[in-house]
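Before I ask anything, here is the structure I am working with.
Of the protein chains in this complex, one is absent; all others appear in place.
Each chain gets a letter, A and B, in the order it is written, and its residues are counted from 1.
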Amino acid sequence: MLYYTLKRLLLAIVVAITVSFVTFMLLRLSGDPAMALAGENATPKEIELIRQQYGLDRPIIIQYVNWARRALGGDFGESPYFNQPVKKIIGGRLATTMTLGGCALAFAICLAVPMGVLASIRPNTWIDRVALTISVLGQAMPSFFFGLILIIIFGVMLRWLPISGSSTWRHFILPAIALGYYATPAIMRLTRSGMLEVLASDYIRTARAKGLKAGVVLFKHALRNAIIPVVSLLAVQFGFMLGGSLVIETIFAINGVGFLGYESISRADLPMVQAIVLLVSMFYVVLTFFSDLLNAFLDPRIRVT
Amino acid sequence: MVEQAIGEIKEIEFPSPGQILRQRTLSHKGFMIGAIVLILIFAMALLAPVLSPHDPYHQELSKRMINPIWHADGTWEHPLGTDNLGRDYLSRLMYGARISLLIGVSAMVISGIIGIFLGVIAGYFGGRVDMFVSFLITTRLSMPVVLVALAVVALVGGSLNVIIWVLGLLIWDRFAVVMRSSTQQLRSIDYVNAAKAIGCSTTRILLTEVMPNILNSLIVIATLEIAHAILLEAALSFLGMGIQPPLPSWGLMISEGKEFMLFSPWIITIPGVVLSLLILSINLMGDGIRDITAPEGRS
Partner (left out) sequence: MSILLEVQGLHVEIPLAAGILKAVRNVSFSVVRGKTHALVGESGCGKSLTALAIMNLLPQSAIRCCERLSFDGQDLASTNERHMADIRGNKIAMIFQEPMTSLNPCYTIGNQMQEALLRHRRVTRKEALDRAVFLLEKVGITAAESRLKQYPHQLSGGLRQRVMIAMGLMCGPPLIIADEPTTALDVTIQAQILSLLKDLQEEFDMGMILITHDLGIVARVADRVSVMYCGQVVETGDVTQIFENPLHPYTQGLMDCIPIPGKTQPGEHLGSIPGMVPTPIGDMTGCIFRNRCSFVSKACAESGVALQEISTGRTYQCLLSPEVCAQNLRGGVSI
C-alpha cells in the first residue's frame, strides 16, 4: 500500500511540474505580455520598459524557472492591478470558492446517488425513465444559462433567494445548485450502471441466498461495491467544479477565485492569471491523487498491485 | 430404427444482425428524437441564408427590443422579436446555429485526430510510449479547460479560427483514453485469438471483429465531444472572450441579452433553449448509438 502511494505521489509531482510549465508557456506565448500589461495606447518605448521591468526580455526557460522557484515559496509576484502581492489577494478568496465547490458537490451527491440507486433497482420503469430524463436534460443545459434561469425564477419572480454577492449562507444556495447540477447526471449514471452491474453479480446472489434482508443486500453489499468508481468520479468532479466555478461566480458575483480569474484575464493581470491557473491545476493534481488513494482504500483488490 | 414422418420439432428463427440493428434504431426513442431535432437544427443552419427573414447584422435602432410573437405587441415581421440593437432575433438564431455547429464539428475533428493518434500508438506499442501518452493525458486532465481556454483566447484574440484550434487542442483526452484502451484490448482479445486459431488473416480480423467495436465507441465519443465543444464555445462567448460581436453566437446573444433579461426574459431564454436543444439532441444520439450497438447491458 505504501509503495502504491509513493508511486502515485511521484507521478502527481511530475504532472504538477509539467502542468505548471505548460500553462506558463501557453500564457507567455499566447501574446506579448508586455504589450498586454502596457495597455493599448502605450508607445514602443513604454512597452520595452515594462518588458525589462518584469524580466520579460530574458529567455523563456529562465523566466519559467524564476517564476517556478518563487511560486514554490508562495511568492507569485505582485498584481499590477491591485498593486499588492498576488498571494494575499487569492488567499482571501480561496475559502469562498472552496465553500461553493463543497456545497455544489454535496448537492450533486444528495440528488444523484439516491436517484441512481432507485433507478437501478427498478430498471426500465417510470422511476428509471424519470431519473434518466432529468440527467439527460441536466447535461444539455449550459451552466451559465441554468444559473440565469435560476436567478430569474427564484431570485426575481419568487424572490426566495438572493442573487448576488456572497455574504450569507443563503447566497450560496442558487450558485451551488447551478454549479452542482451539471455533475449530477454523470454521478447518477455511474451509480446506476455500477449498481446494475453489481446487482447482477454472483456475490449478490450469494447474499440473497443467505437470506439477508433486501436493505442489507442493497446497501451493505451492492452499493459498497458500486460506489467505488463513483468516489473517484466525485474527486474529479470536485476539481471540475473548482475550474468551472469561474462562470457561476461571475454570474452570481461571488467573490471567489474564479471570479477573480475572470476579471484578471480581462485586465491582462498576468501574474494573477498565472497564479490562479497554477493553483487550480494543482488542486486537480492533488484531487486525482487522493481519488486514486481512495480507490485503493475502498477496493481491497487494488491494494495488492 | 427410424420410422418415417415423425413430427418435426420446429427450429426457432432468430432475426439477422442487420434486421436487429434497424429495429433497435427505429425503436430507440431517444435516438430518434435526437436525430430528428438535430436534422432540423442542421437544416436550419444549412439553409439560413435562404430561410432567414432578415440580415442578422442589420441594425434598426428604431425597432429595438420588440417582443416576440407570443406577446401582445409582437409582429410577424419579427417572429422572435429584436435585440437591443434592433436586429432580428430569428435570423440571428439561425445564423448562430451555423457557428455552433461549425465550431463543434471542427474542434471535434481536430481533437479526434490528436486523441486517436495518441491513443492508438499508446495502445499498440505499449511500454514507454504508453507511459508517455498516459502521462500526457493525466497532464491534460489536470488543466482547467475553461480557465486556460479563456486566458489563451483573451490574449490571442477571439476569432473563429483561434477558438476552433484552442478547443481542439484541449479536448482530445477522451478520444485518447478510449482509443488507448480499445487498442490495448485488441492485442489480447479472446475472439481475435479464436479467429486466428481458425485461420483468419490479421487484416480480416481487424476489419470484421475489431473495427466495428472501436467504431461504436469512437462515434459515441465523437458526438459527445461535439456537444462539449459547443458548450465550451458558448461559455467562452458568454464571458465575452469567445466569438466577438457582431457575430451571432448563441452564447454571445445570451451575454448581450443579460442586462435586459429581467424585463424581457425571452431574450436569453430563446437562444438558451435552442442551445440546450442542440446539446440535448447530440447527447441523445450519442447515448442512443451506445445503447443500440452495445453487446450487453441493454435495457
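Heads up, the rule we're going with is that contacts are C-beta pairs under 8 Å (C-beta built on N, C-alpha and C of every residue); 3 or more make two chains touch, one makes a residue touch a chain.
Worth saying up front: this structure is predicted, and the values here are computed from it rather than measured.
For the chain missing from the display, the contacting residue among A:Leu105, A:Ala207, A:Ile254 or A:Val285 is A:Ala207, taking the whole complex into account.
Within the full complex, the residue among A:Arg28, A:His171, A:Arg189 or A:His221 touching the omitted chain is A:His221. Residues of chain A in touch with the missing chain: 201-203, 205-214, 216, 221, 224-225, 298-301, 304.
By definition in this document, only the chains that are shown with their structure count from here on.
Mean C-alpha positions place chain A and chain B at a centre distance of 23 Å.
Listed in rising order, the residues of chain B touching chain A in the complex are 30, 135, 138-139, 141-148, 150-152, 154-156, 231, 234-235, 238-241, 251, 254, 258, 261-262, 265, 268-269, 272, 275-277, 279-280, 283-284, 287, 297, 299. Those residues of chain A lying in contact with chain B across their complex are 11, 14-16, 18-19, 22-23, 26-27, 30-31, 36, 123-124, 136-137, 139-145, 148-149, 152, 156, 193, 196-197, 236, 239, 242-244, 246-247, 250, 261-262, 265-266, 268, 273, 276-277, 280-281, 284-285, 288.
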